[in-house]
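Next up is a structure, given as structure tokens.
Of the protein chains in this complex, one is absent; all others appear in place.
To keep things simple, chains are lettered A and B as they appear, and every chain counts its residues starting from 1.
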Amino acid sequence: MFYILEDAINGILMGSIYGLTALGLTIIFGVLKVINFAHGSLLMLSMYVAFWTVSLSGVHPYAALIVVAPVMYLFGYQLQNTIIKPIFKAEKNVREPITVIIVTTGVWYILDNLSLLVFGPQYRTLQDNPLRGKMMEIGGLMLSVPKLWGFVATMITAGAVYWFFQKSRMGRAIRATSLDREAASLMGVNQFKIYNVAFGIGSATAGIAGVVLVPFFNVFPSVGVLFDIKGFIIVVLGGLGSIGGAILGGIIIGLIESIGPQFMTATWTEAIVYGLFLLVLFVKPSGLFGVKYDW
Amino acid sequence: MLTLVLVGVLAFGLPLVLRSPTYLHILILLYLYAYLTTSWNLVGGFAGVLPMGHAVFVGIGAYTSTILSLQYGISPWFGMIVGGLLAVVAGTLIGLPTFKMRGAYFALATIAFSEGVRVIIENMDYLGPFKLNGPRGLQIPPLKTGLANLLFAHKEPYYYIILIMLIAVLAFTYFISRSKLGYYLNAGGEEPEAAMALGVNVAKCKLVAMAFSSFLTALAGTFWAQFTLFIHPKSVISLDLSFEIAFIALIGGRGSIAGPVLGALLLRPVSDFSRIYFGDKLPGLHLIIFGTVLILVMLYQPRGLQEPLTRIYDRIVERLCSDKASEQIAVSPAAKE
Partner (left out) sequence: MKILEVKGLIKNFGGLRAVDSLDLSVEEGQILSLIGPNGAGKSTVFNCIAGVYAPSAGEIHFQGAKINNQKPWDLCRKGLARTFQIVKPFASKTVLYNVMVGSFANTDKTAQAEEKALEVLTLLHLDDKKDVKAGNLTIADRKRLEIARALATRPGLLLLDEVMAGLRPTEVDEMVEIIRDLRNSGITIFVIEHIMRAIMALSDRIVVIHFGGKIAEGTPTEVASDPNVIKAYLGEEYVVS
């Protein structure tokens, strides 16, 4: 009984980190109305950047954030600017440019295989980092320290992003654009700059997630795929475009993954996650907190 | 029209000239991919949605016919049909709720379904009385050869079978495109509201297209199983396969009949040769090439390469025929296909 509680809490912690990884996906969807299939690859990239930053400079893993977040922001910004923007321009009248999905899938393939080529397939871990395997006892329960920090990071990031979108000028411009592209541009908002910024922010959150994961998660070229698919599931569960939904969706997945193995094999747990996803898709596609779209 | 006949004759005659099993193998795979992408096109091109998990139907076809033949001795031809029907059921199940949603949801649903089925098969040794063998896969012992068992010692019969299948599916696509269903699918894909106001039940048409597509794709699954004699979840139900099919169709030109075939013709050799020559030193190079080509094509020729290629082809034909015309007084320019 006790162990279940411990597992559950660790599951919630890990789940919040899942939510963090999916945060960028939901932001990009909420603003650009496209699903960025390359999101997992962005996460993979940030993990590599974090890994190399720490390995080469020896700083504390979390200090790598100073490098990773801006790098990822710029990368995402440029990605949107050079590759995705032209498609939006070409498909101005289409409410939902499917071509963007195709293109982001292409980016996924390129990034994943490029990193396989460049970094090699071996798993990398930060062997001596100060957080590895550390556990902390709270109220008699053994909890994983990196995951605890991850939880904190998730909450702070989610809160910051939420505040940004609600209160700041740029944030409100972004929200306006997401609701009605044309009206916002009539108000003097540069639609494409907005998209670039939104993509940048989404990528930066992937960067934060990468930094959080690197102390305890192996880094290898296809690590992104795991999170990519899980990210889709989380984001649909929670509602595309909803920040709280992404976190909650992540926590649900985390819980299923941690408690499930008590009652069945780990891979059946995976099947349950897929099943849940399909269920949500069929029953309430807008997810737990999503808005019903008029399209 | 003339060109098609010429190409057809050429294709049938090739094995008589090409003796090397390696080249035959490459051609067989080429035709197989052309078949798969053409079937995909019925949904991805004509219906206007993006199925990204089509490999699941390959898997359903492969596993169904293999299990039936291994455990019950049923001919793979019969198993093929059963697999096809099962695929129709699966395809309809996915399509029913998702065709009403926006395209991105459909894409996600197909991916989730495909991965879900793969994970389930990987975890089960037995599904009721049927032996799935989990991740170890199923092997077909090359015992009884012959047409009835769809199992041959040489590559040539496989070549002809897949060639015939390819021609059949191309003809089918051609007839559909000229039929009421074809018109309705195009209309529903382009302007669903207008189409509905004109009497088109868009969702139903998409379901029909999905049914056809999944059936045909499953047939290829059986062929694959009988050709490679070994199937396991990662080989027949992989996301890589699903994406490769979609990419080829998209690069070639979804929505057209020649597009998927053209795409396969262009990209499969890239895949094969980069694997043969660079396989060890530069793994995954062909995927990088695919991805880059895909992005470039989507940016500059979103309708696929078949449009500019057909234009070039037409111009060549015109040039050839007007040369002839300057010699004789020709009546009309020849084959504009």
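Note that in this section a residue touches a chain if its C-beta (ideal position, glycine included) is under 8 Å from a C-beta of that chain, and two chains touch if they have at least 3 such contacts.
Just so it is clear, the model here is predicted, and its values are computed rather than measured.
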Touched by the hidden chain, restricted to displayed chains: B
Omitted-chain contact residue, chosen from B:V17, B:L143 or B:A197: B:A197
Residue in contact with the excluded chain [from B:K100, B:R178 or B:R311]: B:R178
Absent-chain interface as seen on chain B, which is shown: 178-180, 183-184, 186-187, 190-191, 193-202
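The working rule: only the chains that are shown with their structure count from here on.
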CA centroid of chain A to CA centroid of chain B, Å: 33
Chain B residues within the chain A interface of the complex: 50, 52, 97-98, 101-105, 107-109, 111-113, 115-116, 119-120, 122-123, 239, 243, 246-247, 250, 282-285, 287-288, 290-292, 294-295, 298-299, 302
Chain B-facing residues of chain A, complex: 34-35, 83, 86-87, 90-91, 96, 98-99, 101-103, 105-110, 112-114, 116-117, 121, 225, 229, 232-233, 236, 265, 267-268, 270-271, 274-275, 277-278, 281-282, 285, 293, 295
